[in-house]
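All protein chains but one are shown at their positions in the complex.
Showing chain A:
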Amino acid sequence: MIKITDLEKVYRTDLIETVAINKMSFEVRQGEFVAIMGPSGCGKSTLLNILGLLDDCDGGSFIFNGQEIAHFNEQKRAMLRKKNIGFVFQSFNLIDELTVYENVELPLIYNNIKPADRKIMVEETLEKMQIMHRKSHFPQQLSGGQQQRVAVARAVVNKPKLILADEPTGNLDSHNGNEVMDMLTSLNEAGTTIIMVTHSEHDAKFSHRIIRMLDGEKITENILRELDYIPDVDLKSEH
């Protein structure tokens, strides 16, 4: 599903040049759950942003669903992103002015889904995430665990094939953290590819494979368990 080869990202200022990603290569197969680990500043969030098409790379190849997208402009990346990728952040990033229901509904609005369909999809997702009873609440009225559940619901409501999670349990206690990890695992088991950046060895163990980074480079790759099957690739694309 994803194949990066010699990927590079360099941050330049007038005085210094910082190599955030240094000729990194790896592959993620459809249905895989990959954890990316490493110390702070090793480049894992930068990598996640590039994989999530939020940022561009300065060199190398990035093949997404068999298509070279390293050269895609912002508009094309945005199109691909909204159809195929869901994001879960450490700080939840819910919109304070919107209720739980409206936060989850938002990606569907941007994907021009009809209101009637939206209602079914949102309610289905909220049920699945066991947060339906809080649908009229605003984010500030929820606990951290509940907020992250809403964030996951928002990430999956559009049924993306890829979920990128950036330290999804970083702001949660162990109980709520485990719940979120269980949620991600079940999503993965249902066929969603997940790439997760984490500091937590405990969370990383939920994945199939751990990629460790240091100073913008991949240093090790450990397979924890084999992927049972490779689901059909059916990426939504504008092409």
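Throughout what follows, a residue touches a chain if its C-beta (ideal position, glycine included) is under 8 Å from a C-beta of that chain, and two chains touch if they have at least 3 such contacts; residues count from 1.
Throughout what follows, contacts and distances are computed from a predicted model.
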Which listed name, "Fluoride-specific ion channel FluC", "ATPase", "Acetolactate synthase small subunit" or "FtsX-like permease family protein", is the one UniProt assigns to the chain that has been left out? "FtsX-like permease family protein"
Residue of A:22, A:45 or A:125 in touch with the missing chain, whole complex considered: A:45
From A:102, A:123 or A:215, the answer for touching the chain not displayed is A:102
Across A:67, A:111, A:174 or A:222, the one contacting the chain not displayed is A:111
Spell out, residue by residue, where the missing chain touches chain A. 45, 49, 52, 54-55, 78, 81-82, 87, 89, 93-98, 102, 106-107, 109-111, 154
